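Heads up: the structure comes next, in structure tokens.
A single protein chain has been omitted from the complex, and every remaining protein chain is retained in its original position.
For reference, chains read A, B and C in written order, and residue numbers begin at 1 within each chain.
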Amino acid sequence: MRETFTKGMARNIYYGGSVFFFLVFIGLTVDTVQTLPKTDNRENLTEEVVAGKRLWEHNNCIGCHTLLGEGAYFAPELGNVYTRFGESTEAIKGFIKSRPVDGIPGRRSMPQFNFTDQELEEIAQFLKYADGIKVARDWPPNIQG
Amino acid sequence: MKYESQSIAKLYFIAAIGLFVGQILFGVILGLQYVIGDFLFPEIPFNVARMVHTNLLIVWLLFGFMGAAYFLVPEESERELYAPWLAKLMFWIFLVAGALTILGYLLVPYATLAEITMNDLLPTMGREFLEQPTITKIGIVVVLLAFIFNIGMTILTGRKTVITLVLLTGLVGLAVFFLFSFYNPHNLVLDKYFWWFVVHLWVEGVWELIMASLLAYVLIKVTGVDREVIEKWLYIIIAMALISGIIGTGHHFFWIGAPDYWQWLGSVFSALEPIPFFMMTLFAFNVVNKRRRDHPNKAATLWALGTAVMAFLGAGVWGFLHTLAPVNFYTHGTQITAAHGHMAFYGAYVMVVLTIISYSMPIMRGREAANARAQVVEMWSFWLMTVSMVFITLFLTGAGILQVYLQRYSEDPMSFMATQEKVEIFYWMREGAGLIFLIGLILYIISFFVKGEDVKMLGSSVSIEETS
Amino acid sequence: MKSVKTDELQIKRASDAALASLLNLTILPVISFIALLLIHRKTQADTIDHYHAVLGVKINVIAAVVLFLVSALMILLGGFDSPWTWVYVISYFTIVHTIFIVFALWALVRAWSGDRLWS
Partner (left out) sequence: MNVRTTETDEELPRLLPGDFAIWFFIFAELLVFAIAFISYAVARIQNVEMFNQYQLTLNRELGAANTLLLITASYFVVRAIHAIRIDDVKSCVRWLYLSLGCGSGFLLLKSLEYYEKFSHGINLSTNTFYMFYLSLTMFHFLHVILGMVILLAIAIKAQRGGYTAQDHIGIETGASYWHMVDLVWIILFPLVYIIR
């Protein structure tokens, strides 16, 4: 197969193939963004939830927990925590509030963040909103996350 | 070393190795926190240690890529670097910014860090791997742009080779996709969707271009195989990487509220993602088998072969293991992901940077290869780190399978924390393997200081086997 | 020049055999093995293509035994419903399967250059 595997053709395939698939990807992204309103629970995206998301970010919760399966794997999944806690924002708030300052000897413990009541409500509302996102096959597989 | 400005790479490589040590130390701390939950609590909670671990990895790999570019681009382009002073300046800016960021993570609570860096003006913090304060992110963009300008001008005004052009596209892509880290919508689904534009399109897209070009460069140098042959392979491999990898992003859109068709698209295309890694192994084996000279730097050859094999194993095989939607339904967000992440990053990116360091460091220190004794120590470190990484991966895989079974698959699912106690044995073994990895890393550093007689390229008459 | 040509043909056949062996381990099991056996029939003893055809058959038979038999034994002994069975079977199968693939890759590369596995 002398001279029939040319560098020029390999280059064309690299450029042509990646441009082609990148355009397909952009097209799919446009379709996805247009379809998202059906699933992404944006109707419940209140100001409280937005503030809750900021709190979630500013305390780096993703550094231990997973949310919809993404994050660290050190602490429980929170994408369905609202359901797991009996659809009660009070239960979530109570849990966050009750974390001991110095941890639990020998065991993993969530830090005490000293949130105000307003902040507790915001973070709980954020988790409720996240639980309301319609995920394919209703992931996670069961209530334990 | 043909061009003086290549020596700037040394600076970058030393910083990279230094940060690598930091990364591993924090890795060992994290491993211990998995089994002794209150270790260092509340001074260094898990999330802080993890942030340091992952951010150091990203930063040192970037240092490694930059150093590699500064080393190989002048030689490939056959001219001095466009602006060596800029490279030095950017090094210090990047190092200081990186160090300040890490110190910020460690010294103040994350919320305080967000406050003092005025995150509310342009909120970008608090998302996995993109935890850096906004100001640091802007700094990264500035450093990257200056770096690409410097490298780009060198490439474009000098001899253009396939290796440098592929490297340049990879680096430009790296900078472009990083811009998505500034987009942080309130809508969680959109946030996650575009977050992957940075993370996936980096590690399974443009970084693969960088990796393949670095590997090709080292292989040309140590084997003396014809450049034409290597360049064809390079093109085909990265073409496959992008063809499979771009839509393969879909395997991250399974469970975040994106439309259902991603389940199929993501599965189909990510099923092809092992192919480029497979071809990379074939390529490296073939080139080494066809080598025209016995380069005295045996360690570099070993690292190059190791990169190909371990990238195939970690990114290809372990990725494929849990990428199909029906499997991922159960494994998503478990220790299986952690297993894959460790081996893929080590096999593909850590090892390729160590390969180019192994090849270029002796040259920058004025000899063709490290002395025989140093190379033996280096090879020991190769095996210690690589084998212990295989074991870390196996133990985490074991933990992951058990976790999936108990927590997700069984009819009477256990809670997350109860499951974690059941898999503790694997975490202990992983910590042990991690310590061996640390020993390997220490040996690696020692190998730079081992004294002995120089090995020179005299055909095949001098080889490492005779002297060791 | 005639001998050179035969050599080339042998190398080509050796490459085909090694490729069939690799494909049988990866995306085209069974069919590739039949192809490998057909290539094997065309070869003569003490040639490089014969060597690689035999090597390919050996790799694949050993791989089949080591992968399926041992996995089946693990399931039989450990019990189908035990989580630990699957911890062992999946980890074992993945890593050992990969080792065989890497081995077959090396064989393919050696076949391309007309060499035996180790020279």
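Following the convention adopted for this analysis, contacts are C-beta pairs under 8 Å (C-beta built on N, C-alpha and C of every residue); 3 or more make two chains touch, one makes a residue touch a chain.
All of these numbers come straight from a predicted model, not from anything done at the bench.
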Which of B:I29, B:L171 or B:A239 sits in contact with the chain that's absent?
B:A239
Based on the whole complex, identify which of B:L25, B:L272 or B:I445 touches the chain you can't see.
B:L272
So which of C:S15, C:T43, C:S71 or C:T85 would be touching the chain we can't see?
C:S15
In the full complex, which residues of chain A touch the absent chain?
1-2, 4-6, 9-10, 13, 16-17, 20, 23-24, 31, 35, 38
If the missing chain were put back, which residues of chain B would it touch?
226, 229, 232-233, 235-236, 239-240, 243-244, 259-261, 264-265, 267-269, 271-272, 275, 282, 286, 290
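Operating definition for what follows: only the chains that are shown with their structure count from here on.
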B-C against A-B, pair bridged by the larger set of C-beta contacts:
A-B
Separation of mean Cα positions, chain C and chain A [Å, integer]
43
Whole-Å separation of chain centres (CA-atom averages), chain B against chain C:
31
Averaged-CA centre spacing for the pair chain B and chain A, given as whole angstrom:
24
Sites on chain A touched by chain B in the complex:
5-7, 10-11, 13-14, 17-18, 21-22, 24-25, 28-29, 31-33, 35-36, 39-42, 45, 49-50, 53-54, 56-64, 66-77, 101-109, 111, 113, 129-130, 133-137, 139-145
Applying the document's contact rule, which stretches of chain B touch chain A when the two form their complex?
33-34, 36-38, 41-42, 45-48, 50-51, 110-111, 114-115, 119-120, 123, 125-128, 131, 162, 184, 186-190, 192-193, 228, 231-232, 235-236, 238-239, 242-243, 246-247, 249-250, 253-260, 262-263, 265, 329-330, 332-335, 337-338, 407-409, 413-417, 419-420
Quick check: in the complex, which residue numbers of chain B touch chain C?
278, 281-282, 285-286, 289-290, 309, 312-313, 317-318, 321, 390, 394, 397-398, 401-402, 405-406, 410
